[in-house]
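Only one structure is covered here, and it is reproduced in the block below.
All protein chains but one are shown at their positions in the complex.
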Amino acid sequence: MNKKLISFIMAFMLVFTLCSCDNQGGEEDDENGLKVDCRGEYSKALSGTVLNVYNWGEYISDGEDDAIDVNAEFEKLTGIKVNYTTYESNETMYSQIKSGGVSYDIIIPSDYMIERMINEDMLRKIDTDSLSNYDLIEKKYKGLYFDKNEEYSVPYNVGMVGIIYNKKQIGEPEKSWKALWDPKYKDMSLNFNNPRDAFMTAQMILGQDLNTTDKKDWDAASELLKKQKSVLQSYVMDEIYGKMETGEASIAPYYAGDFLVMKDENPDLEFYYPNEGTNIFIDSMCIPKNVKNYDAAMMYINFMLEPDVSLANAEYIGYASPNKAVVSNPEYCYFEDEILYPEEPPENIQYYHDLDTETRMYYENLWIDIKLY
Amino acid sequence: MNKKSFGSRLVAAPYYVWAAIFVVVPLIITAYFAFTGKDGSFTLSNMYGISKYGKSFAISILYAVIATAVTLLVSYPMAYFMTKLKISSQRMILLIVMLPMWMNFLIRTYSWITILANTGLINTFLKAIGLGPVQLINTPGAVILGMVYDFIPYMILPIYSVMTKIDHSVLEAAEDLGANGFHRMTKVIFPLSLPGVISGITMVFVPSVSTFYISQKLGGNKNLLIGDAIEFLFNNGPDYYNIASALSLILMVMILLCLTVMNRFDNGEPEGIIV
Partner (left out) sequence: MKTVSRIYTVLMLIFLYAPVAVMVFFSLNSGGSVWVFSGFSLKWYEGLMEDTTMLTALTHTIIIAVLSAVISTVIGTAASVGILSLRKKFTKKVITSVTNIPLMNADIVTGVSLMLLFIFIGRLFSLDESLGFVTVLIAHITFNLPYVILSVMPKLVQTDHNLLDAAMDLGCTKTASFFKVILPSVSTGIFTGFIMAFTLSLDDFVISYFTCGHYQTLPIVIYNMTKKTVSPDVYALSTVIFVIIFVLLILYNVVQNKQDKRRTAI
């Protein structure tokens, strides 16, 4: 009877594996097909190879709600299998690559992390001349401080951090980061579960330079964050979606683009840029040094810049796009959106820079102290 | 057994090699990281650095001890009642108790959010009857509940399996000698079921003290249990490998010490939990 049970289990497995194989074959969906010309860039020459893409969570149009499934379209066009995995902080991504445990072909770090990875010789140069769509990127996002010679990164998204709140639950909060410390919202407020962004909320109140290397500044900010803990409901990253959409939490700092996505689900949500200033960031596509499928990676980057693909991503993710073809498209659902493309940008917007190892480890250790407080 | 030759000992060779490479060597490497600095030179600074995590250890142990105690308190009667059932129903209920174990534990933990959240099932009900929302999620209580829930089968099963083996004639003898129900419980059944209790305690305590998922999801990321600290540090890049290894090493030594002490109470052969 034992043997029978084993063969029974085996049979089940067989059924499952067969199902999954079946699935990859069929499923033709040309309804909302993509208008990408095969200009020779997207050849099937690399068909059958695998492309490992490592991206932020919720950061690509994945076919939900009749949007384009970007990875599936790329697979259809080139025959390259996209192995797509996600991370939730720059540091996690960095750690994975630095350890040598895994190799990726495409990663999408933020500005300061790109600076760090270039310094540590972890990125491979990208020949932007060979990307036919590179010209679509707005000039003001090219050659920024972290990659002055446009050698390593291709901008994917731009964004700023602000405060999301539920007007039905808490009315109008003061337009300051201090709202996150307000005892009125005890157990209703959230903060970032990653040190750099969480420190930013305190640093702005203290009027600091976000890239300070003065330990006293970091100490002061950490004291402020410790005070916040008694008011705070929890530290979150993408869990914020569920919490804000259902009214589980009422006020939280997060990236502007994500707010627009949440507002679709819960119209009571509102957003503002605090008057002290805020952080601005650019997430760009990069190719790590230990890339295995460089040509496919280049193809993928160019594909992501295609007007249709960029538009689908911009509409799905909700972040501001650096792509001219998207921004100037009147059919784009966030066309001239006040939050994403404010005519008068908020005052005191600062980029993060890569800090020296000592400062970095100093504030990361302070973060542990805050958690343990 | 006396005819066993070299050959029958040789069949275990692959295992010895395996255990050496994948059990012993990794621990040596962990210890190496724990006692070296970033440049690879010997240092004790990681060991000093650990004092910072004293609170991590303290709350992890506290939560795990409470969780283990609660689990034991609720599991013991359950196991006892199970042994009182008919054999066929016993098997049925055993199956029912074990079944949730086969559901992914991440999902099991996550479902509790739906139940405990401010907008969750319990609070919706409480609001409806006017007892107003109670803060359940993101509290130490929620984390402990998660531990109890996730690991409770590991307590019920060993206690139950030891209890079923208790010889009925012993109980009858006790009864004949005038022991009442209470005395039968404290003087006969409990001591005899002790091996099961002990293996249950270790099987609940170890995963509880080292968990990182439960505290993240049910505790709102507001505390840093020892498991959280190790996970956070390893996810922050190779700069932190040394300190994270030191933490892992201390955690391991602590657990192994606890288990050795526990095993002192249990002088029988270690019992495998046969499903």
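Chains here go by letter, A and B, matching the order in which they are written, and residues are numbered from 1 within each.
Just so it is clear, contacts are C-beta pairs under 8 Å (C-beta built on N, C-alpha and C of every residue); 3 or more make two chains touch, one makes a residue touch a chain.
Note that the structure is predicted; figures quoted are calculated from it, not measured.
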item	value
Of B:F35, B:Y53, B:F105 or B:F151, the one touching the omitted chain in the full complex	B:F105
Interface with the unshown chain - residue positions in chain A	1-2, 5-6, 8-10, 12-13, 16-17, 19-20, 23-24, 27, 52, 57-58, 83-86, 88, 99-103, 237-239, 241-242, 245-246, 248, 290, 292
Interface with the undisplayed chain - residues on chain B	1, 3-5, 7-16, 18-19, 22-27, 29-30, 33, 74, 77-78, 81-82, 84, 88, 91-93, 95-108, 110-112, 114-115, 117, 119-121, 149, 152, 202, 206-207, 209-210, 212-213, 217, 227, 230-231, 234, 241, 244-245, 248-249, 251-252, 255-256, 259, 270, 272, 274-275
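Note that in this section only the chains that are shown with their structure count from here on.
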item	value
Chain A and chain B: spacing of chain centres that average the CA atoms, whole Å	36
Residue numbers on chain A that touch chain B, as the complex places them	89, 91-92, 94-95, 98-99, 187, 193, 229, 232-236, 246-248, 357, 361, 364-365, 368-369, 371-372
Contacting residues of chain B [partner chain A, same complex]	52-53, 55-56, 117-119, 135, 138, 219-224, 228-229, 232, 234-239
